[in-house]
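The complex is shown incomplete by one protein chain, all other protein chains being positioned as in the whole.
Read from first to last, the chains carry the letters A and B; within each, the first residue is number 1.
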Amino acid sequence: MPGWVVSVVVPIVSVLAALGLWELISRTETISQRDLPAMSTTVQALWSMIQTAAFWIAFGQTVRGWAIGLGLAAAIAIPVGIALGSSDFAASAFRVPIEFLRPIPSAALIPLLFLTLGTTLKSEVFLATFGAFWPLLVQTMYGVRDVDPIAIDTARSFRLGRVERLYRVTLPSALPYIFTGIRISSTVALILAFTAELFMGTPGLGQRLNFYESFGLNPEIYALALATGLLGVAIHFVVSALEKYVLRWHPSQRKGTTA
Amino acid sequence: MSPRLYRTLKISAEIAVPILLLVAWQLYTLARDDPKFPTPTTIAGEFQDLFLFSQFDTHVVPSLERIFVGFAIAVVIGVALGIPLGLSRIGRSAAMPHIEYWRAIPPPALLPISIILLHSIGNTQKISFIAFFCIFPVLLNTIDGVRAIEPTLIDTARSYRIPTHERIRRIVFPAALPQIFAGMRTSLALAVIVMVLSEYFSSTDGVGYVLLISKNTFEFKPMWAAILLIGILGYLLNALFLLVERHVLAWHRGWRAATPQ
Partner (left out) sequence: MLLEIKGLGKTYGTGPTATHAVGDVSFSVDEGEFVCVVGPSGCGKTTLLKCIGGLLRPSAGEVLLRGSPVTGPPERMALVFQEYSRSLMPWMSVRSNVLLPLRHKKLSKRERTSLVEDALGAVGLTRFMDRYPWQLSGGMQQRVAIARALAYQPSILLMDEPFASVDAQTRGDLEDLVLQVRDEFGITILFVTHDIDESVYLSDRVVVLTHSPTEVKELIPVELPKPRDQIATKAEPDFAQLRAHVYRLIKREQDVQGVVAPQAVEVAEAEAAVPPGGTAV
């Protein structure tokens, strides 16, 4: 089968088939239409939704929470990660606290934030930042520690100072790890921004989902979930494209990876 | 500085820093005297009362059960799908749009739907919800692991005419295993998070439920104890997993150490 058929036609057919299957399962009441609104019904609900200002405002609020959360996390985690990764001593000293704080799912902090910071953007951002911080910190540390010692020695033999070594050798070498961290953190930040909205009621798409859920508006629930999924895909796409662009010189970009 | 002195200082720092942080935390909460932020000692006490004995069966066990079963199902499905997809370009092409979508959607967006479709908030709903999202890290890493198999290994299998099922069982699967384990590690961490979220959203027992109740009753001590528990759970599960990985992948470590890459 020619290459272009496989990479273009097959995925499209696959998606159309899945959508068709959805329509079929719902319309034939294999799963009741109340529980699973038909694909066409859901798309219609989505279409109506995206014509309302309320939707786009909520959309913007979720993106805002994600962006600030990710941005703050990066602003703190990358420098700290570089500092800890460069110093074997510091990395050891802080190893235990990091290992203990890392596994705490930010989700566990929801009630605390609800009762202290309330249902404000601050809560959402705190949650997103806390969650996005750890993967990025760890990845940055790995990246800095994994720098080829021969490259560093070469730089030193050319009498490059510490700062220059940092941004000419260490950072470019650690960049793939940092980007992996950004990709993971981006996903986490979106999940947490949405979670804050769903559970705490901070404004955004998650809050709208809560609203529809409390009124039992199933087509809208599905439509919003669909939209949120598409937002997730879009964000993932943007971050991956950025990664591919920045790292286009790196050997890891040669063979395609999926994870 | 002599290496010995450096090592001693390093180890002392490793011990001292956590202790200093704990002490600082204790002093800060004592000074602040805010019920919202109890002292570490209070939290530890509450933790012991709550979880270590009385509520262990009621809450910790159901949560653990959901994590383990959901994770196990996700691993089996992820590997079972990942191996054929890793080997088939057409299969991957057809499956990738779906995989890309479902792995990008934030799990909480599907919480209401999972309840609607399964008509319950019981164990089955929780486990299916956890299993569903935990499939993806395993699946994607399995696919990557299979695709990255050394071509010479495959050529060897072909030249010795090893039949397909033997090839998959004895060559493809072990070769991809290190990558599969990496995916499993991510999935396990994800399982803990998704478990908390699904219990917090709607449940009648479990650690997430304790969290929810404490919020509703403004009880900060159980809340912090629950946070502590979830952190410990995550840490222990990860440590346990690493132990298993170390044993299963012993050959891989030895091979990497001995072979220049």
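Keep in mind that, in the parts below, a contact is a pair of C-beta atoms (placed from the backbone, for glycine too) under 8 Å apart; a residue touches a chain by one contact, two chains touch by 3 or more.
What you see is a predicted model; the values in this text were computed from it and never measured.
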Neighbouring displayed chains - absent chain, whole complex: B
Sole contact to the chain not displayed, among B:105, B:146, B:180 or B:210: B:146
Among B:13, B:30, B:73 or B:171, residue touching the chain not depicted: B:171
Residue of B:115, B:162 or B:182 touching the missing chain in the full complex: B:162
Residues in chain B touching the chain absent from view: 86-90, 92, 146-147, 149-164, 166-168, 170-172, 174-175, 177, 251-252, 254-255, 258-259
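By our rule, only the chains that are shown with their structure count from here on.
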Distance from chain B to chain A - Cα centre to Cα centre, in angstrom: 17
Interfacial residue positions of chain B with respect to chain A in the complex: 6, 9-11, 13-14, 16-18, 21, 36, 89-90, 92-102, 104-113, 116-117, 119, 137, 140-141, 143-144, 147-148, 183, 189, 192-193, 196-197, 200-201, 208, 211-212, 214-215, 218, 220, 223-224, 226-227, 230-231, 233-235, 237-238
Complex contacts: residues of chain A adjacent to chain B: 1, 6-7, 10-11, 13-15, 18, 31, 35-36, 88-89, 92-97, 99-105, 107-112, 114-116, 187, 190-191, 194-195, 198-199, 205-206, 209, 212-213, 218, 221-222, 224-225, 228-229, 232-233, 235-236, 255, 257-259
